[in-house]
Structure formats: C-alpha cells, structure tokens
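I have placed the structure first, in the form of structure tokens, so that the comments after it can refer back to it.
Shown here: the complex without one of its protein chains, the others still in place.
Chain lettering (A, B and C) follows the sequence in which the chains are written, and residue indices restart at 1 in each chain.
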Amino acid sequence: MRVTRRTFLQVLGGTAGAAALARGQLTTTEQAGQNLERWATPEEVGVPSLCQQCPGGCGILVRTLDGEVAGISGNALHPINRGALCPKAFGGLQLLYDPHRLKGPMARDGKHGALRPIAWEEALRLATQRLAELRQQGLSHTVAILGGQYRGYRDTLWKRFAEAYGTPNYIRVRCLAPEHPALTHRLMQGVEAPLGYDLAQARLILSFGAGLLESWLGPVHGSLAFANLRSAGDRPRGRLIHVDPRRSQTAAKADRWVPIIPGTDGILALGLANALIRERLYDHEFVETHTFGFEDWVDETGQRHTGFKNLVLREYGLITVSRATGVPVKTILEVARDLATIKPAVVIGERGPSYGPDDLHTRMAIHSLNALVGNIGVPGGLMIQGDLPLTPLPPVAQDLAAKRGGARPRIDGAGLGEYLLVSDAPQALPERMLSRDPYPVNALFLFASNPLANHPAKEAFAKAMEQVPLVVSFSPFLDESSALADLILPDHTYLERWQDDQVTHLAGFTCFSLAQAAATPRHDTRNTADVVLQIAKTLGGSIAKSLPWKTFEALLHEGAQGLYEAGRGYVVSVHAEESLRKILERQGYWAPEFKTYDEFWQALLKRGAWWDPTSLPVGRNALLRTPSGKFEFYSTSLKRWVDEATKREGKTGPFVTALGGQDRGDLLFLPAVAISPAQEAEAFPLRLITYRLVTRPLGGGKNQPWLLEQPAVHVKTSWENWVEVHPETGAKLGISDGDWVWVESAKGRIRLRAKLYSGTRRDVVQIPLFGGKGPNPNDLIANEADLFRGFGLLNTTRVRIGKA
Amino acid sequence: MALWGMVIDLDRCTGCQACVMACKAENNVPAVGPKEASRERIISWMQVLTEEDKEHPDGKLRFLPRPCLHCDDPPCTKVCPVYATYRDPEGIVAQIYARCIGCRFCMAACPYNAKYFNWHTYQKEGPGQNPDVSVRQKGIVEKCTFCHHRLQKARERALAEHREIEPGEYVPACAEACPARAIVFGDLSDPSSEVSKLARSPRAFRLQEELGTKPKVIYLTEGEARG
Amino acid sequence: MADPADTRDAILLAPIERTGRGFYWAVAILSLGVLWGAVAYAVQLDGGLGVTGLHQPVSWGFYVTNFVFFIGISHAGTLISAILRLSRAEWRRPITRMAEVITVMVLFIGAGQILVDLGRPDRVMNVIRHGRYQSPLLWDATSISAYLTASLVYLWLPMIPDIAILRDRLGKRKFFYTVLALGWQGTERQHKVLNRAIAVMAVLVIPIAVSVHTVVSFVFSMTLQPMWHSTIFGPYFVVGAIFSGIAALIVAMLIFRKAYGLQGYLRPIHFRYLGQLLLVMALLWFYFTFTEYLTGYYGGEVEEMKVFWGKFWGPFSLFFWGMVLANFVIPLFCLVRLERRTIGKVLTASLSVIVGMWLERFIIVVPTLSYPRLPFPEGIYWPTWVEWGETAASFALFALFYLLFTKVFPIISIWEIQEGREVGLKEVEERLLTYLPDTVEPEFTPVDRGG
Partner (left out) sequence: MDRPHPLPDRTVKILQWAMAGGFILFVGAIVTWIIHLIRTAWWLRDVPSASIGISLVAIPVFLVLLGVVLYVFWGLLTDRSER
C-alpha cells in the first residue's frame, strides 16, 4: 500500500511542489491521486522504545506505519533525553534493516565445519542438552557467560540463571557498571549506591577528561546539561572547563580547554587543591565539619599522620604541578578561582577510560576537589541515586549442584587477589582460559558482546575460544565472535523486543524505562531473554523454579508492579503536569494516577518510562556513609582492605603489590599521585590515546552506513579509521594530511590514514575507536587492566608512526 | 501567512551531528558508500561545517550546522530553468524532484552549497524509509526542505480539527533531535514566537548577509551576548 | 554570371566530385573519436553523472567548459563573415563560407554539451514545457536557437548560386541540389533579392551573435559567486569568443588549403590579415583579462581572493599560467611580424589560442566552484575517461561534420570568387578613387552585381 501511494506521489511530482504548481487547475488524475493518498494513508503509531546504541538510556518513539518501522524520534516525555537524541539513535533504523542480519539460528557442523541454518527447536535442544550434561558431570561452573553492555531485567535474568544453574562465571564486559558506585566514592564517602551529578543545576562544570558531550553518561543527557549551562533566560552563563590532552568536542565547546600531559590529571587536581588551600578559597565549613584527614591527625596508637592539606602544600606546589602536567601556573590559579567562586560547581571525572597507571589515586585526587568546594549533597553538586522500588523477586532456588558450582572461584579471578575490588575482569579471561586456570571452560555464552572485535587480546581470545567445546552466540549479526561460534541463537534487535532499562547512574532521579516490541521481528530471531527462560524451563528442577516466568514480558510485568505499589513516582508525562505534581509533592501530597495496576501498566507502555524525580536523598548524611560519617581524604576503608589483605596474603600478596606496596605508607590511602619524571622513550616516542566518538554505537556500528559515512566533524573523514597527528609532529615526520602511515607499538602495527589535527598534543597521537571495517587501535594496546576497575588501560600505550 | 524560519545557537551547538542523522532518517537521504564518499559526493542536507581558528594553532574549533538557509531572495530559484525549485508563499524553498532536469545550475548559484546531486542511483525504495518523502532518483538535485512534509501533515491535522497550526506543532527533524537545544524553529512573521525573539537577539547574524539573500536560518554567535 | 563553362574554379568542385582515400581515413579516425564519446555517453546514461569526475562542490566541469568553448568558437564564423561582408573587405571572398560552416556545425556541438551535462536528459522537454525566463539558461536556449537559425539561413543564402552550379554541373544529388537552389537562374531580380537578403542577414546576425555569448557569460555572472559575478563578463566572453573563433577559422582554412590544394585561393595575405586580426583580439583579450583580475584583486574581497589565489598559485595555477602563455605570450611573439613564414606563425598562434581559450573557459568555470564560501573542504576536480571521451568526441564530431559538408557543398564560395573577379576589381577601383582627394567626384553607383 505504501508503495502505491509513493508511486502516486512521484507521478504527481514528488513533493510539495506539485500541489503548488497545480493550484487551481487540478486535473482529474491528480484529484484521484490525492483521494487515493488519503484513502491509502497507513495507520501510524508511535511506539515508545529504548535506544540501545549506548548506555545513555534515552527514550525513543518509533514511528510505525501498519507495523513497519519508518522512523525514530526522541520520546519527549522521557526524563533522560526529553525528546532529544544523539546521532547514534538514527543508526538504529539501519541496524534493524541490515540486509546481512542472521535470518535464524545457525549451527556448525563439527568444530571446523560450516555454519548452517537450523530450526529453533533443534538449536535449543543442542544447547540445553549440553548444559544438562555438564551439570550432570558436576561441571556446571565450567560454563561461562560473557555479557556486554546492558542492564535491567536482562541482567537480572542472566544472573539468576547463572546462580540457579551453578556457575560463578557470569562475566560482564563494560566500561560502566551503573549498579556499583564508583570505587572512589565508595572509598571516600562510603556509599553503596551510585552517585548522581546534578548537572542540570550546576553553574560550573570542571571535567577531567569526561566526554560530557560525546560519551560520558550519555551524550544527550550531557548535552542537555551543557545547553542549560549556556545562556538560558535570566541566569548568567555557566562555565565548562575541560581538562583533556585532546581537543575533543567537549574541549572545543568548553569555555576553557586545559590541554594536559596524558595521565597527569590527578597531579593537576592536587595542584588545584593546593591553589584552593593556599588562597584559602576552599569551603571551610564543609571541610571542618564533614571531612576526615584534611589536617594532620594522630591515631589511637599515637602515630602521627599527614593530612591532605599538608600533603598538598608540601608535595604539590604549583610550579611542580605545572612542570608535571604541562599546565601553566596561571591557568591552574584561574581554574581554582573559578571553581571556588562560581557556585554551584561540580567536578566530574568518574567514568571513562582510565587516566593512567595510578588510576585509583588520580580519581581520588579529582574527587577530593568536590569535597574542598563543599558541593556534596547540595543542589548542583553530587547526589545519591535513589533505588527503584521494583517488586522483589523470590530468592533463587539453588540445588546442591548449583551451590557447589557457584562456590568455585571465578575463571577471570574477579574478587580475588589483585582483582579483589573488581566485579569482573574480562581482561584476564583469555589467558586464564588458555591456561585452563583454575579449570577449563566447557561452554561459553556470548551475549551482547563481541570480544573478538573489542578485546585487546583478541588473538588469545580466539585461540581460547577454539578450545571451548561449545561456544553459543546470541548476536543478531554474524560478527567476528559469532563467526567462530558453534551455535548462534540470534537475538532480536532492540526495536523488535520487549525490554526494560534501569538508569541508575545519571542525574540523581530514578528511572525505569519499558519498551514493547516496536516492530514485528523481521527474521526468525528470538528475544534472548525468552530463550533463557525457555532453556531454564527445559533444564527443569530448581533452575526452572528460579526462573518461573513464561515470557520476559511476564517478568517485566511482575517487576514493574512494585513501582505501582511504591506510592511514589510517576509514569512520565508532559512537563506542565509534572511540575504541578512536583509542587504538590513537596507539600506532602501524592495522589495515585491510576486505579489499577493494569491501567498503570498500559500507561507505562504508552509513555515509555516511570520516574521519581522528587524523593532524592540529597542530604549530606546520605552521602557520607563512612564509619566516621565524614568525607575521608584518608580512606579508612581502603586501609581496612589493605590490612585484611596483608593479613591474608602477606605483605607481598598480589593485592598489596598491585596497589604499590605497603611502603607507600599513608600515601596509599590519601589521594596522592606520584610525580614520575618525564620519560623519554626513544623507540616509541609518542603516546597513543584512544577515544570514543559520539557517532560510535555499541558494537561498533559496522552495519550503520550513515554513522560510518560521517563519523566526525573535527577532521574530514569518511568510512575509515584514522590517526590524528599534530601538524608540527606531522611536519617533522614528513607526514601530510591524508597520508597512509604505520602506527606501531610494542604489540603490533596498523596502517591508517593520518589526519593533521591541531587539537592533538605534539607528543601524542590519537586514534578513535571507530568501529567500522579496517584496523582497530586495540591491535596496538597491550592487554593491561586497571586492577581496581577491571577495565583496560587504553591510554598508556606508546607508539611511533611513519609513512606507509 | 506564516514565514518559517530557524535559529541555530552556535554557543550551544556541540557538533554532534544528531541533526545530520535525524535529517537523513527523516528524508530518506542515502549513505553513498565509501567509494562515492571518497569522491566527495556525500549527501547531507544538514551538514555540520567545522572551522578551525587558524590564527592560533591550538585555538578554537567552531561548528556550524548548515541546512538549506531558505533565503527569502534565493539565488538558486532564480536560475532554475524549469521551476523545479521555488520559494513557496510561506518562505520555504521547495524542490520538485519530478521536474528537475539535473542541470545543477542551482548548485552553482547557491552561495551556501546547500544543494546536493544524485550522481548515481544511491538507493531504491525499501523498508525503513519515510513514506512521506519520495526516494530520489539519479540525476536530480535535492536539498533540505525544512521537512515540508511535516508542515503538510500538521496542516492536515489542524484542518481536520478546525483550528490553526499551533506553535511547535511543525518542527523539522533536526530541531526535534538536537540534544543541545541549539535549533529553534518557528514562524518568523509572528513577533512573539521564540524564533522571532531570538532573531532579534544581539547575537543574531546571518550567513553571508552581504549577499542580500536574506536567509531565514539565523545564527547566534558563540559566547555571551554583547550589548 | 555563374558561367558553367568557366572552369577556372573547377578545383573548388573537385572534392565534391571525387573522393580520395584520405577522406575515408579521416572519416574512420574521426568516427573512432565519436565512438569513444558514444560509449562514454551510454555509460553515463546508464550509471548517471557519477561516472564523471564531478562532485560536491565542483558540479560543473568539462561539459560546461566545452559548452562555453564551442559556443565561443561559433563566433568565428558568422560574425566575422558578416563584419567582413559589411565592411566590403574584398579579401573575405574565399573565407566567408568556411567561417559560416564553422558556426553552424559548432553550435550543434555546443548546444549538445548541455544535453550531455544534464542529469536527466530524458526530461529535457521540461525546458520547453516548464521553462522560465528568469533563468539565464533559457536566455541561452532562446539566443542560441536564434543564432542557429540565423546562421543556417546565413550559410544557405550565399550558397544558393553555388548550389545552382552544383545542380547544373554535377551528375549526382541533382534532386537535392535542385530543391535547395530554389530555382536560381542568376537573373537580375534574383541577384537583387538575394543580395538584399544577405545584407539584412549580415546586419541581423551581428547583434544575435553578440547576444549569444553575452548570455552564455550571464550563466555565470548572474550568480553571486566569486569571480563570476562580474559586469564585464558579457564583453569579455564575446571578445574571447571572437578570439577563439578566428583561431579556429585559421586552423580550418589551413587544413583545407592543404587537403584540397586551395593554395591559390587562400593565399598568405589572407592569413596575414587574419593573423593581424588575431593579434588585435589577443591584445583585447589580454586587456579584458587584466581588467577583470585587477578589479578582483584590488577589491581584495575575501571570497574573491580565495579563488584568485587558487588560480594564481594554487592548484589551478598550471592552467592559469598556461592560459596566459597560450592566449597572449605565444600569439604575441608569433604575430608581431608576419612578413616571413606567415603560415607557420599564424598556425602556431591559432593552435595555441584554441588551447588557451579552452583553458580560459575551464579556469572560469571550475575554480569558482572549487572554493566554496562556507568552510567546506575545497574540492579539486579531475575528469574521468568519460569526460575526456565526450570532449574528444565533440572535437571529432565537429571535424566530421565539417568534412562531410565539404563533400556536399563547395567550401569556398565559387560565385563570390567569380564576382570578385568580375565586379569586385572594378568596384574597388571606383571606391578607392572616391577616397582620394585629387580625383573628380565620380557619380556614386550602388553596388550592382547584376552586371
């Protein structure tokens, strides 16, 4: 029907013009065409859904015509993005209609045979049979599930499945673990829930390399906050100061860009602290009443400890800091003054790739600035995320096999030894799988992850996968990893499935997004969540009992009932209505909008999200949960961990060694970043920085031509990856714009096109995580992990470049 | 009669290209592929231009989103030999794809390079496209229409409900998507509309104003307002 | 007077009567060129204009350059012949026909370039159905069709007596010649009618010709683009057109002089006169170019200067300085002294001018488009084999048309040569006498060629 209509439009003359031309002289054919158009207008429905291109959690509205997807726009009601979107969102259309999608389940003949199509029943039988066998043999712990970037009930489901089945190896690969508070916040504030940043109200944002506008907590939310910082009504224009070696988009838009020697952000933060203290600009009231370890102190044994103040004044003088960071003293002073005088101010530096080898102390140093200016627990500062009042699910029923399997150590070593503080350590996975330490992996499930494209040790990973008897992939596409899988049970793409999202890492408010399938599945694929439920059911016993829901939709339906019964929060609605409710609620009124849960559920589906904007625990007490009830410059909890680890493993145990050893004394527990002398690496004179583009969706977006064609605006490029070189560095090496160059690290070399970009340091080259075809910067990066967050060290590699 | 216009606040624009992609999805603008892209044939009705402050080597980077500026005195419509592009009474510079002979005179005449040519057949009709916008064939010129089809739909809706089009009811895809809220769209003939107010801002300027094309896309400079 | 028995000019009919091997070779080679173009066009029709090197922002390239160039060449003809006729330059007699043929042939080729350049040639009738006179392209369409019509008429009218000779002397194509000869018997009245018509046409064709290249220049100068938006583009283009036209005429004359052994008719003096004309045009062209560029440079407008420097030192400098060399320096050196080795010098200058004028058209069309006003990436344009093919085919097709024409009609006006012998001599003498101070005022007799 659609085609007929459009053909008619073309006959008429394409677009608007025809009508204007024919004004007053409509011929009968044209009249008939218009009638037909009216008659043929398909039913247009906007289905709220969730953008899954990045962890930002934006709500989208999928435009469907007679059930076929015809467009994506922002869900104007959704509190995260308020109808706005970033470029990635539109790639979802091309993801959905990717002609190379898998048309149905595939199985491999033997270990080295070819993939062939297979029926779902057969495919599920294959997987279930193997799982049952392994469990019978007492090898349930040898099943590993590698999960990518997702959250909410799909995570819940896998977690429950792993627990009920009996494997500790549900391993997540992601740079963002929203349900955990940032380690720094845990160490210095003792909080157990993630923190939120009240960007919407802040008038100064000091960002240490956080790609607010590109990749941080979601570019849309960041951009809305940025827009708010800009001239808006009568308020004065806010300031954005961005510290970054690279002139990123955020740096370009910042009021001040502070270029810095990579990895020295912590030193700069301490220099700023020095300036704040020296000029007596810090928040005395907050520091005196709410912090611990600022002044020198004496512990119960009578031992004297250096406080933060004296540490900073003694070790981080402005000239020292300036020399170490490459930031002029004048700039440090000016930034410090801005930070102290423009209120409210917020310092961000929590997420994103690691800053350098001493990532933990760097982050502590940055975070201590928030305490110095006293913006913890105040509007426009740091807040704590509220909990989602979802229906509590019944506890997982574990039979003996499950208990036994679940008690085994994890294959990646997370939670032990050097990875004590880490929940997942995918970096260690290939090596351990290859060495079968502590046990071989007999089945590997890949869900929403593609390690063979993204893992810095992808060759080792591929080898490790060879050894696994059964590799099951749930990818809807034949990506690098699923190409090596033995069994592919393709998931729907996100526009085709029921799903939820629980955004718990943003602006403080809690938000639950729900989406039904916006499009009928284009191919013979199945929602992996439903597949897991079905596998559990087939496996039977306690596993089936732990996952009793018939469909994923039923689980969502059950979970969301808690929201209805919580007696707070709202299904999102138009702004005016929300404002009124907020005012009422502040006066103590909260009226339920729906009489029955069914009504609530229908409204949730129709509007896309539930949120609770008002019941934020913003008080300082909620934010300072350390034993002392204060913000700890000197982290007593870190000390406790270290003491315990020393007791358990000895002074030379892996955890203590990883921290830098006991010999650092108090400096280990204070935000002290060592100033290392500038190193002159002859062989590899340049440092490599990788970064994430705002146009890069999860999974790389190889199948999204729009995004690949116009990946960036700061350099002119299209369809291929590139390396950014400073024009002077380029001139020195005889490299001009657009030349092919080899970028070589100790690990390997890749051939890329050079782009001369003045927003590069002279001693740095930059390669974006491009995601399209062609070489990947991961091929250069050594497989090193930051031991405290488990995430790869992406910006510590040294390289050299030369004309290819 | 309305006079549709747009204000783009460069102080807010982050160069993210959400507008570009929103436009492509809304208007069935194809990706031309690596080969054609390397031949400089990317079609981008809305394009984010980047200007580097060459005076200071590490200086500022400026972003400039450029849709069709819908000039009130458009140089492109004047030169079209077949009335395939014209300014409609509400100020929108429209294209008639079925009429265009592909002489590319309008492309040569546009001082803003807002017109794009279909050098090859870049796409066929297929799923995922917006049926409100025709899929262009090879050999013709296309450009931003201020999402004219949205105006038609809004007008039909208003007509069916016996009322006028409300402000905000008709907004192009780029303005709708912009995450920094840098793009404001509305009726310039209504002095109380947001675009009109912003257009009177001391920060307001027009591209190549000296050419006298009277663009209806108005930009706001970066930085704070000067007096 | 067209005495059929007069065999002095038999050599002029020879190419029509007999066909040698050289002709077939020439046709074969030219056909190959045309074939290249045909294949290229087929490829272009199938794949779209994308098979060319055109892109964003350089959306006009070789085709438009060729269009301007060929339309320019067309001025060779009719305009020169009309001016010479009106000024009663007696040395025009063996030249006019050749010039007029160039015009007609090349106009077809030039107008064809636009067709080749269209993205949707199948919709070309839209120009007729939906054309709008605000567009300079329509001015072109009108002006070129007027010029083409006028040129055809102006080619045909002076050919009627010759066609009558062919009708009477030649065995073949009798019917064809009979129809075209319009019953010419050389009567007094017929002469009077014809001469009057030719005189009117000569007057009419000059403004039309000037208008043609003026409106071709308007295609560019009516836009607001840097280095296009110029008031002197009209006369500048016209001067360039006449310049290239004369050069093309000289080359054509020399080729046929050699091929058909016309040394007796096209004598060094003709080339000397034409060479001098060419020199004058070279100076005039330089004057216009200088004025045009100086105004731009002196104004120093930013956008203008981007294009200016692009031409002067940038990627187009090779073309720009090549143009200056070919259009000014070489002709100047060749044409200043023409007493010795006239033919060689004139030929060199003419070939150089043809190349130079093509470069000039290129340097006008492309650089302006290559430097957009807004911060776009600047586009460099390089044609593909398709554009080379079309260009080669255009030249080949022109040559082929010309060659075929000479096999059907005499390339030198027989009756005008005869008229020169019979009437011209006496008339010039009489006219000369009227210029001199010491002779008695003779009774003015209007030219009466009826005798």
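What we mean here is this: a contact is a pair of C-beta atoms (placed from the backbone, for glycine too) under 8 Å apart; a residue touches a chain by one contact, two chains touch by 3 or more.
As the structure is a prediction and not an experimental result, all values here were calculated from the model.
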Which residue of C:118, C:137, C:208 or C:238 touches the chain not shown here: C:208
Residue, one of C:101, C:194, C:219 or C:335, that touches the chain absent here: C:194
Which residue of B:4, B:45, B:86 or B:146 touches the chain not shown here: B:86
Listed residues C:49, C:116, C:138 or C:307, member touching the removed chain: C:138
Chain not shown, touching residues in subunit C: 4-5, 128, 130-134, 138-139, 142, 145-146, 149-150, 153, 157, 160, 168, 175, 178-179, 182-187, 189-190, 192-194, 196-197, 200-201, 204, 208
Interface residues of subunit B (partner: the chain not displayed): 83, 86
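In this text, only the chains that are shown with their structure count from here on.
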Graph class of chain-chain contacts, one of line, ring, star, complete, other: line
Innermost chain by mean C-alpha position: B
Centroid distance [mean C-alpha coordinates] between subunit C and subunit B, Å: 44
Distance between chain centroids, defined by C-alpha means - subunit A, subunit C (Å): 69
Intercentroid distance (Cα basis), subunit B paired with subunit A, Å: 33
Per-residue overlap in subunit C, given as positions that touch at least 2 other chains: 377
In subunit A, residues with contacts to at least two other chains: none
Complex contacts: residues of subunit B adjacent to subunit C: 36, 39-42, 49-51, 64, 66, 75, 78-84, 99-105, 107-109, 111-113, 116-121, 137-141, 207-208, 211, 213
Contacting residues of subunit C [partner subunit B, same complex]: 47-50, 53-57, 59-60, 114, 117-121, 123-124, 126-127, 130-132, 134-138, 141, 219, 222-225, 369, 372-377, 379
Touch list for subunit B against partner subunit A, complex: 9, 11-12, 14-18, 20-22, 24-26, 31-34, 37-38, 42, 44, 48-50, 52, 57-61, 63, 83-84, 86, 88, 92, 94-99, 125-131, 133-135, 145, 148-149, 152, 173, 176-182, 224-225
